[in-house]
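See below for the structure under consideration.
Omission of a single protein chain aside, the complex is shown with its protein chains in their original locations.
In this document, chain identifiers A, B and C correspond to the written order of the chains, with residue numbering beginning at 1 in each.
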Amino acid sequence: MPRIGIFGATGYTGYELVKLLANHAEAEIVFATSQSSAGQRMSDLYPCPYDLKLVNPASVWAAEGKLAEPADVAFFCLAHGESMGAVKQARDAGVRVVDLSADFRLRDAAVYQRWYSHEHIAPELLGEAVYGLCEVYRPQIAQSSLVANPGCYPTSILLALYPLLQGRHLGSERIIADSKSGVSGAGRKPSQTTHFVEVNENLSPYNIGRVHRHLSEIEQELDTWAGTPLRVTFSPHLLPVSHGILSTIYVTLEPGWSVARLVELYTRAYAGESFVHVLPACRLASLAYVVRTNRCAVSFAVAGENDFITVSAIDNLIKGASGQAVPNMNLMFGLDETMGLPM
Amino acid sequence: MPRIGIFGATGYTGYELVKLLANHAEAEIVFATSQSSAGQRMSDLYPCPYDLKLVNPASVWAAEGKLAEPADVAFFCLAHGESMGAVKQARDAGVRVVDLSADFRLRDAAVYQRWYSHEHIAPELLGEAVYGLCEVYRPQIAQSSLVANPGCYPTSILLALYPLLQGRHLGSERIIADSKSGVSGAGRKPSQTTHFVEVNENLSPYNIGRVHRHLSEIEQELDTWAGTPLRVTFSPHLLPVSHGILSTIYVTLEPGWSVARLVELYTRAYAGESFVHVLPACRLASLAYVVRTNRCAVSFAVAGENDFITVSAIDNLIKGASGQAVPNMNLMFGLDETMGLPM
Amino acid sequence: MPRIGIFGATGYTGYELVKLLANHAEAEIVFATSQSSAGQRMSDLYPCPYDLKLVNPASVWAAEGKLAEPADVAFFCLAHGESMGAVKQARDAGVRVVDLSADFRLRDAAVYQRWYSHEHIAPELLGEAVYGLCEVYRPQIAQSSLVANPGCYPTSILLALYPLLQGRHLGSERIIADSKSGVSGAGRKPSQTTHFVEVNENLSPYNIGRVHRHLSEIEQELDTWAGTPLRVTFSPHLLPVSHGILSTIYVTLEPGWSVARLVELYTRAYAGESFVHVLPACRLASLAYVVRTNRCAVSFAVAGENDFITVSAIDNLIKGASGQAVPNMNLMFGLDETMGLPM
Partner (left out) sequence: MPRIGIFGATGYTGYELVKLLANHAEAEIVFATSQSSAGQRMSDLYPCPYDLKLVNPASVWAAEGKLAEPADVAFFCLAHGESMGAVKQARDAGVRVVDLSADFRLRDAAVYQRWYSHEHIAPELLGEAVYGLCEVYRPQIAQSSLVANPGCYPTSILLALYPLLQGRHLGSERIIADSKSGVSGAGRKPSQTTHFVEVNENLSPYNIGRVHRHLSEIEQELDTWAGTPLRVTFSPHLLPVSHGILSTIYVTLEPGWSVARLVELYTRAYAGESFVHVLPACRLASLAYVVRTNRCAVSFAVAGENDFITVSAIDNLIKGASGQAVPNMNLMFGLDETMGLPM
């Protein structure tokens, strides 16, 4: 039973992780940190019965860089930029890591710096970090000590395109991903943008085109799989829902494709996957299919002669964050990959 | 055409006022202040086309306590405690005032201090202030230079009880008002409480019993009308909607009442009122009847032998705040009371 | 491992049951019926991956009143009035029953007929039926072959009052329950009342006072526990949320009570209960505490000298229906009561 530490337990991803682990048969949380709420309990912050005590992050470290309370694995639910230092410290102490920030997702430190506007302070760890998309990198994750858990938007887009790109079926390098996300993706910290009255009955595009930081990891993976640089547009929109991302993705394929053939290709590619659901030709993915689960639903429609649409949906906090992190941990410790994740 | 100044234009009540006045045939906004956003325009803060310029509150005052830009009336959409000083300054300059804060609603400075925890710095103005519930105090409002616009919860509860109390029809001094409000009532400033994810799919009671400050003005008016102290319980709940208050009010009456008789009493009491809608016996008020309008819907149900329920609904920002403020201004300037308010 | 049949699997309670049982370690669904959708699969009706086949209810019965596919227990998620005939048939076949309709909740057939407007066709079973509120009737449920699963509103109100009434602490026979429910409580069948546009941004009281049918089972239990007839008002409201019921309940107690004493009383009364959460004095129940769980949160506030408020919250489809049905089944089969229910 892995002993677990959580750094940054009080944000939405941390809270989701605590909820998932509460129903995980082989997990024991040995500490959970919070900078701002140390000394309180989860039940002081969230309407919930979890009386998990929150401790100051400094207090978990004992002399000589050892953990005061030994843990086998640590989840980092910290902000981008804040995570890398703490991860380095954990790795130095021999603790295995699942990092939910963006700090170890990009293989190239220069790309990281361009998109995230600060230098990478642990570039030496980038080489050992594995991008935690288990449907693509399962063997590497199982061997890894540092898993960079994918971003929420990237998860929805990458799983929707992987079989097409890996098979080199694109007929044009242009890909447009029109994505819509629930508000929990913006984090728990109050802001004008997340005020109920601003979001409710509204729909707002933001950072559309080539501005949103998640484009960096989307392009890294897509370009690698396609073996060539693509021309990607990524348009996020803020939806008046709490959970969920739906991505409507426009691609042009080589001649000869149909929705039926796409369903067949994906069904084969994702055979055996517990969490990817390829929908039949007559159905489209929707948030209702996935919210509060670790599912990714993928579906297809025709949009012109060789133009097709892939629609995918995930719960941004579960499959797009903490729910994806748990199978990654399960893989790292030889546990059943689906443990702790309701079907 | 009254020249209008708005103090504190960038909160939700200020914005609502600007929207209403934009469609008012006889109103001209000569200045609008904002402490935090001076120099910007409304369209910088809200998704709207109003390019009304926001100025620093200090800048509207010229030498000798005169207004730099003369105005006939000023609306104060400031926080409780902040308003009274500014109102005093405006009154000293001879400007008529509609104050949307609580600072002049309570006739007794000691009661104000008990509920709002700070001393009243302009108690000499309390005597001339008129409680701006136009259905009850219309003649006084028309003569007044200082109208204290009622609170949102009080408006919904007072209009639902006025005919019963004025007629001395209560059979018990116990009144329970179970009220439910949309989130805009909590103001525009972001907080954990108003974060979309905390409110959405939720319903939270808060300050229930005898805690919420609005109880002070509710009791002041009810006790006066009843001619005796009542035993009032007031329970606010936060609803996952942007606009609206619905109050479900439990009363015990003298023997002999029925819903039909209540409808008759209220219809007579509110005859000629443009904004109070007494519903027929078979219907109950709902938010949908009132949101985005200046209506107050009032309705009735039987709850036992002499036990009855009055249900009232208003839009908290319109009839409960800015929409109520505009007829008050209309009355003060001899204009048609309904001017600027869609039917 | 109990073999399970579900009658009426395609309504919201049926679907919730299927979801819960999919994660129950000791349950096997052997058939699921649907009058309107026989021949289809759950995944044809709901955005979900469950390919459970729906069969015609007639087809589950073989010769001589035996089940074609043997089952140990049947859940009935049928409409009031439709359920009793089918339940009788199941009991005659020796199948144990958890009935989610109202048909076996009232011990008196005449009371049933008055509230539900049709005769009871299996009154002989009323004597053996146990009201399935496990916190109160656990031993009887464990022995029972016919459990009448409580209604959603009654669950929220009864658990909020049980310790007070059992202890005979009321100071007045008057109880007012102001309840607010999400839309799933109205069932899956489309109607004007459940149209998104009618519900969204709205709040509507309905059947308030002494009209709603759930009052019958609320009174049956409360009067029994209090040992005297009470004067109950019950006011349901339709909330713009999918899941959840919050009941704000007004009571007058004997002299000498405080919130702290109430917390103590309830904490003792519900000691050992997995699903009832008594909140500390400073906190109030909210939907967020309970939705998507089998929890009932109970909390307290003071409303006057001897006037108190009890606020309780449940998920209407889980603790108020299918989530309560599963522990009832667990109890009937000697399984761990919490099996299949995430904490």
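In this text, a residue touches a chain if its C-beta (ideal position, glycine included) is under 8 Å from a C-beta of that chain, and two chains touch if they have at least 3 such contacts.
No experiment lies behind these values; they were computed from the predicted model shown.
Visitor: From the list A:Met1, A:Ala110 or A:Leu203, which touches the chain that is not on show?
Guide: A:Leu203
Visitor: Pick from C:Gln113, C:Gln140, C:Gln166 or C:Asn200: which residue touches the chain that isn't shown?
Guide: Of all options in C:Gln113, C:Gln140, C:Gln166 or C:Asn200, contact with the hidden chain holds for C:Asn200.
Visitor: Of the listed residues B:His120, B:His195 or B:His277, which contacts the missing chain in the full complex?
Guide: Counting the whole complex, the residue in contact with the absent chain is B:His277.
Visitor: Since one chain isn't shown, list which residues of chain A touch it in the complete complex.
Guide: Against the missing chain, chain A presents residues 174, 176, 178, 180, 198, 201-206, 208-211, 231, 233, 235, 237, 239-244, 246, 248, 250, 284-288, 291, 301-304, 307, 309, 311, 313.
Visitor: Can you list, in ascending order, the chain B residues touching the missing chain?
Guide: Listed in rising order, the touching residues are 22-23, 46-49, 201, 277, 286, 288-289, 292, 295, 297, 342-343.
Visitor: Touching the absent chain: which residues on chain C qualify?
Guide: These residues of chain C touch the chain that is not shown: 12, 47, 183-184, 188, 190-192, 194-202, 240-242.
FYI, only the chains that are shown with their structure count from here on.
Visitor: With chain centres set to the mean of the C-alpha atoms, which chain is at the far end from chain B?
Guide: Most remote chain from chain B, centroid-wise, comes out as A.
Visitor: Which chains touch each other through the most C-beta pairs?
Guide: The largest set of C-beta contacts joins the chains B-C.
Visitor: Compute per-chain Cα centres, compare each with the mean of all protein Cα atoms, and return the closest chain.
Guide: C
Visitor: If you average the Cα atoms of chain B and of chain C to get two centres, how far apart are those centres in Å?
Guide: Roughly 40 Å, centre to centre.
Visitor: Quick check: how many Å separate the C-alpha centres of chain A and chain B?
Guide: Each chain reduced to its C-alpha mean, chain A and chain B end up 46 Å apart.
Visitor: Would you pick out the residues of chain B that each touch at least 2 other chains?
Guide: As it turns out, chain B has residues touching two or more other chains at 198, 201, 240-242.
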